[in-house]
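Shown below is the structure under consideration.
Every protein chain except one is present and positioned as in the full complex.
Naming follows writing order (A, B and C), and every chain is counted from residue 1.
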Amino acid sequence: GCSGSGETGGSSSGDSNGGGGESVSVVLKTLSSPYWKYVEAGAKAAGEEFGVDVTVVGPAAESEVIQQVNMLEDQVSQSPGAILVAPSQPETVVPVLENASSSGLPVLLIDTDVEFEGKTTFIGTENFTAGQEGGKLLASMLEKGDKVVLISGALGNPATDERIKGAKEALEAAGMEVVAEQPADSDKAKAMSVMENILQNDKDIKGVFAANDDMAIGVLRAVQAENLDVKVIGTDGTEEAVQSILDGKLAGTIAQSPYNMGYQGVENALKVMKGESIDERIDAGIDIITKENAQEQLDFLKSISE
Amino acid sequence: MKGIKKSFGSNHVLKGIDLDVKAAEVHVLLGENGAGKSTFIKILTGAYEKDAGEIYWEGEKVQLNNPIDAMNLGIATIYQELNVIPELKVYENIFLGRELKQGGKFSMLDRKAMITEAKRCLSLLGQKTELAEMELGELGIGQQQLVEIAKALALDAKLIIMDEPTSSLSAQEVEQLYSCVEGLVEKGIAIVFISHRLEEIKRMGNRITILRDGYKIDTLPVKDTDPDYWIELMVGRSLDEKFPKQSFTLGEEGFRIENMLVEGTEQPVNFSVNYGEIVGFSGLVGAGRTELARAIFGADPRNKDAKILIDGQEVQIKNPRDAIDAGIAFITEDRKSEGLLLDQAADINIALANMKGFQNKAKLINLKDIRAKAEEYIKELQIRPNNIELHARNFSGGNQQKVVIAKWLCTQAKVFIFDEPTRGIDVGAKVEVYRLMNQLVENGSIVMMISSDLPEILGMCDRVYVMSEGKITANLPIHEASQERIMKAATGG
Amino acid sequence: MSQIIVDKKQENITEKKTIKTYLAKLAPLLALILLSGILTFLSDKFLTVNNLMNIARQSSINALLAIGMLLPILTAGIDLSVGSILAVSIMIMGIVSVSMSLNPVLGIIVCLAVGAGFGLLNGVLLTKLRLPHPFISTLGTQFIGRGIALLVTAAAPIAGFPYIIQFVGREFVGPIPVSFILVIFVYVVMHIFLTRTQTGRYIYAIGGNPEAARLSGIKVDRVLIIVYTISGFMAGLAGLVMVGRVNSAFPLAGVTYELDAIAAVIIGGASFLGGVGTVAGTLIGAMIIAVLRNGLNLLNVSADSQMALIGVVIIAAVYVDVLRQRKKRK
Partner (left out) sequence: MSQIIVDKKQENITEKKTIKTYLAKLAPLLALILLSGILTFLSDKFLTVNNLMNIARQSSINALLAIGMLLPILTAGIDLSVGSILAVSIMIMGIVSVSMSLNPVLGIIVCLAVGAGFGLLNGVLLTKLRLPHPFISTLGTQFIGRGIALLVTAAAPIAGFPYIIQFVGREFVGPIPVSFILVIFVYVVMHIFLTRTQTGRYIYAIGGNPEAARLSGIKVDRVLIIVYTISGFMAGLAGLVMVGRVNSAFPLAGVTYELDAIAAVIIGGASFLGGVGTVAGTLIGAMIIAVLRNGLNLLNVSADSQMALIGVVIIAAVYVDVLRQRKKRK
């Protein structure tokens, strides 16, 4: 289920009506992962529905933090009607956003929040909360005292770090024993290797929480190879993960409704541009996806990626 | 210097050498390739650490740990291998390591002063002063050598060491160097001079020290002794003749070049070589002999209408591979940059141009054959040490040259183009190379020799082409050739 | 008399040489043994058949990339694009064999061909455009490859590969992973290629002295193109193993893998200046890295100290080699 990447670039601004007013600029952490593609899809859908130019940009990788700030500056200097931002390193965008909002540009944050003067709203769910939910979900499948493992992303990535923190708190609160916490750089193959190694130490592991779905799937491969019954929970709710849940492999994933974030972001930006007032905090909601609701989610994902 | 010893691993190169140099003398070091001359002077300049021995300077014992110590004492050195920085200007090369500054230690460089001084040194060597501000890499190898000499002159040293400074110079520049050295000696400066050219030793040297296998054999006054005696001391036996010229009956024409344009000239070059003769190419540095050879060999681009004929058949040569396949061997003049894989074993170096010849049916290379072949050449050319696994870098200059020659012998070529084949090799080895040329001619090969060493041209060739500015200005049978006639043609007249 | 002296000297050198040769082959192995010793001491799980097979399997992707990387490094070059090439290869294989459901064998061929094709591009850019250093051409294709990998499916991963494609990365023969058998096979072939074929020797020659190589009749450009093509091919092959391991292709696969591959080659005793390096050394280099990462996981070393430790081990492993060489020279 993949199409329509080419038009990402050409969608706006080329036809020189980027004169402001009627356009919304969206700056994401990256556009190189399915999760952010869903956000993009949501934003574009809203743009089409409300008849407004939506420009979605993002660096090639989440680690390109300053590149994101540059993109933000470049977008701001094109004076759009409103700007939506999902900051990779929250604090880094503050100076630019303060400048932008002080010159009257509405600034909406999505996915990841940060405090600054003149913020319009935040739409999303805290990563910490998502991690907590994941931890709770995992704990609910296990028994007190069971051994669990945490697989983090590249250390220093605030999104995955926060998820791990949340999950750890929830798991420990539920009386689970965290026997290992290792990074796998959000890389499927690395996650698999890391899990294989952890299993060398201890075959008695009952559950794993991974800070994103790619790593969860890598972990799952390692577990399956050993024919162990380990519950693996991921985060993000990608199509691949949902499919795996449906197949009875992955135990669950925490989806942060990326599509909704994009959609609601543009929707609310337009409201602000029209002078309507909106809430300072809009919860995009979390979907806890398990075997029960996986089919539904899969259908939804397929519908939006077409 | 007293009792200097040095070994590389278990290779004992210097086994206790004493040497004293007086002010205002030219002290010559003579020895076979690999005798340890360069190693010895590198210890003297602090470039190598010595294993044992003492060094005295003006009566006092000194410790030389690095080249700076030696420079501070007033020892300037021209190493055997060119030690210049191609990316820097000529004047910067001349002052490298002891730049002139406008003020104190951390002040800016005084470029003007350096350029002025550099020009003075260059003109001492009879060179155009404009050279000073050119990038060194744009000069030919001979001119680069002259810059090295200028560098030593600029140091105002009390002792100047010259390790084969003349090996890449032609007669004219060598003359300049002689008069320059004479001037230095008059000023009371001591010179240590290493050369394999006996006639220049005779002409310039005051005393001569002969080394053999890491031992000092003797120190003699130059005036009262005979070069043949030096050779005897040096190689341990007497050498019958320096140029073992053999004459063969002149055969048919085997190699012919038509309409070859050397870059930068309009007049095409035509020449031919017959079986049974050795044909020399003489000329000044930069006359275009190397360029001509490279163009023939397909190493440089050349004009389209040039023709190369072997045995009357035209051969198409677009690159060195074609040339080798057509049976041409080109023994390049700069063994380090164009000839050797310095960090690979001698046997691989020898086999390199003829890997195909060592393939078995499965297209795999037979390493044993390579080793056997290499052993054969090492014996035949008396390469020392006779270790085929030694990396090319660790052979002395002359033995490196022999490895390069072995490489080309290995291709079983028909046409041999030697470019300065005896550059930097000792008298004994030279004779071996000459014998080898004789043998090649005898066995039906075509032999051409580019050389800046006039005695060698006169002594070994049957015919000589003289080049000037990319053109052939004379074609002389050897009985008509003389130093004067060749020089006249070489300078364009 | 002098003749006798000379002979003795030479005998001596030859003798020394054989010991040297053994030592030289032992060098990176020393670092590996040292590291393994430490880990055996620290974790009783380390020296088990199971774990060793684990390491064998985990090292295979990097081992394949590293043996490809050895070639450019032998020619005094580098290939920064292997990670990206891996990604494009598997994404296109995914499109062919999953999205388009074509024959899986065709998929494998496409994967290897795309890898080799990108490598060929690297070689052609370097030699035909006469770019000054492969750092530039391969940095360029690193970006281009990654861009294409992202473009072809709009950044979506592809899962559900047929068994035949997964076979190499997934299956075992007895306790031994097929991927490791593949690695050994590839290494043996490459060893023969580099030491016993004309092109192989030419690769060393070009690294040692490109001008001398050219004047010895070696078609330098042709050999360089072969070198980068093989490197790209190995990236495709590593991709095949990766897909087998994780049963999916994703466009960010292989990010920064070039660094691990380069580290393996250099730890294995090769030189950036070209002409020096062996196949066996490279294998040991790849094993050192795999053992290190395995050990860090076994010991549950905290994530933040892992980075620093890897850095220290890279330097230490190369330093062991430096020390040995220095001793040899004494």
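Everything that follows uses one rule, which is that a residue touches a chain if its C-beta (ideal position, glycine included) is under 8 Å from a C-beta of that chain, and two chains touch if they have at least 3 such contacts.
Predicted, not measured: the structure shown is a model, and the values here were computed from it.
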*Please pick, from B:Ile55, B:Met71 or B:Val222, the residue that touches the omitted chain in the full complex.*
B:Met71
*Consider the whole complex, including the chain that is not shown, and state which of B:Val84, B:Ile160, B:Ala299 or B:Leu340 touches that chain.*
B:Val84
*Of the residues in chain A, which ones touch the absent chain?*
5, 8-14, 16, 30-32, 55, 57-60, 63-67, 69-71, 73-75, 77-78, 89-95, 154-158, 161
*Touching the hidden chain in the full complex, which residues of chain B are there? Just list them.*
45, 47, 66-68, 71, 77, 79, 82-88, 92, 96-99, 101, 106, 108-109, 111, 128, 130-131, 133-135, 138, 151, 172, 284, 286, 468-469, 490-493
*Which positions on chain C touch the chain that was left off?*
125, 129-133, 135-137, 139-148, 150-151, 154-155, 259, 262-263, 266, 271-273, 303-312, 314-315, 318-319, 321-322, 326
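FYI, only the chains that are shown with their structure count from here on.
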*Looking at CA centres, what chain is most distant from chain A?*
B
*asked:* Just the number, please: Cα centre separation of chain A and chain B in whole Å.
replied: 70
_Need the CA-centroid distance for the pair chain A / chain C, whole Å please._
34
_Please tell me the distance, in whole Å, between the geometric centres of chain B and chain C computed from their C-alpha atoms._
41
